[in-house]
Each structure stands twice: as C-alpha cells, then as structure tokens.
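The structure under discussion is supplied below as structure tokens; questions concerning it will follow.
What you see is the complex with one protein chain gone and the rest in place.
Now for chain A:
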Amino acid sequence: MSLFWIVIRQLAEIEAMATSKKVITREEWEKKLNDVMIRKEDMNKLVMNFLVTEGYVDAAEKFRMESGTEPDIDLATITDRMAVKKAVQCGNVEDAIEKVNDLNPEILDTNPQLFFHLQQQRLIELIRNGKVEEALEFAQEELAPRGEENQSFLEELEKTVALLAFEDVSNCPVGDLLDISQRLKTASEVNAAILTSQSHEKGCFWSKCMSSGTCALFTHIYAGDSNDPKLPSLLKMLIWAQSQLDEKAVYPRINDLSTATLEDPAV
C-alpha cells in the first residue's frame, strides 16, 4: 500500500472517530459483499419484470427463451398496453381512450381521475393544434360537468383552459401543460391502470403480502403502485439505504449507479 493511501485511511478514521461513526474498511466491506447471496434467477426475474412493465415485448420474448425466465404477465397483453401508451405519447388521446375501452371498459369506469386526465390531455391537444372553438366546446360539454363533482378536477380544468388566454403559450405560467412531459405523465398513468387491471385478474398479491406478518422487508416498496417496474424502485432503495447507513458508518459507497464502482470513503 502506498504511503498516500495509508495517510488517506488514517484521515478517514480520524474523521470518523470525531463523529463517532463506525469505520468499515474496503477489505471488510468487500467481505460483507461477498457474503451476500444473490440468486441468478432473481436477477433474471428483475430484468424480465423491467422488460415487461416497460413494454419491451420482443425483448421479453427473447429473454424468456434465452434465460428460461417466465414473465409474470401474459406477453400478449403488453402489445395492447403499449399501443395505448404510445397513442397518448403521440397525442392521439381519443384513439387511446377507445383502445382502453376495447381492452377493458371497467378501467375507465372505475377510475374517474384517470378518465379526467385523459380528457384533459385531449383538451390540451386541441389547444395545441389551435382548435379554439372545438376546445371550448369540449371543455364545456365534457369536462365542466366532471369539475362540478370534484374540486381538484375543477382547478385542473381552469388551469388548462387558461392556456387559451395566452397568445404566446411558450411563455405563459401554465405553459408546462403543453410540454411533452405532460403527455408522458398521462401515458404512464394509463399504463399503470391497465397493468393493475391485468394483475387483478391474477390475484391480489400485494394486499395479501402486506397482511402476512412474515412478509419480507420492503415488499411494500411496490405496494403503493404495484406496477411500476421493480428495478428503479430497488435502485432508489439503494440510494436511500446508503444514505441511511451514512448516518452511522463510513464505508465504501457506490456513487455512480451506471458503473457500480465501489468507491473508498470520502475524507
């Protein structure tokens, strides 16, 4: 070991003592990492879950063949779901609504908020395309009655209609509604709703999971929106777990997720 590293390590230890944190050397930490048992089939499942929830239907099919991992959702349903998602992302909201109803009319019937957001997106697209009269008519006939039922819908409606008041929407306070991110937001809401309806057909595993006392830690990560892909949640959890451990210990961290490089504790 070079003198430099010896000094660095000593400094780290001194700093840790000052804050009474436990120091875990790289060597000790690597031993702990090696003791962790990660099953290959679990990683395969994680990857499959990502492919399926993100809609990579061909890749999921190939992965099933190459790795023998069974997807937890019928792959045939991915294509339909992705078609809906893509329609919203491209601004074809009417088309998307029709497709959702073809899949399962109950999805929109039982989810007034989703339906409102889709209609709102439709209004946004009309405004974007400069169809002012059509937009006003649509807002009054389709959206206003829903706003009467629900205060937060009304506020969102007012905000959307405000787009019409500005000649230069790119500079107006509600201009972000016209941003691509608004479409993506609506699209992922529809995506999640369809996934939920599909997994309900498969059973109520989250609710059961949460009620069984023996359930593993952090299964609840996915309990809220069970159909977000698990991989991003686990990555967030890694960031969280590291910051939690930071409070008590100095140890080698992974700061760059995409290269997974273990870094020596910062001095």
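One rule holds in what follows: a contact is a pair of C-beta atoms (placed from the backbone, for glycine too) under 8 Å apart; a residue touches a chain by one contact, two chains touch by 3 or more; residues count from 1.
FYI, contacts and distances are computed from a predicted model.
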Name per UniProt, for the chain absent here [options: "dolichyl-diphosphooligosaccharide--protein glycotransferase", "DNA-directed RNA polymerase subunit", "ER membrane protein complex subunit 1" or "Ran-binding protein 10"]: "Ran-binding protein 10"
Sole residue of A:I8, A:V23 or A:A59 that reaches the chain not shown, by the stated touch rule: A:A59
Selected residue (touches chain absent from view) among A:I8, A:V23, A:L108 or A:L238: A:L238
Candidate in contact with the missing chain, chosen from A:I8, A:V23 or A:L46: A:L46
Contact footprint on chain A, counting only the chain that is left out: 22, 24, 29, 32-33, 36-43, 45-47, 49-51, 56, 58-59, 61-63, 65-68, 72, 86, 89-90, 180, 202-206, 208-211, 213-224, 226, 229-242, 244-245, 248-249, 251, 254, 256-260, 262
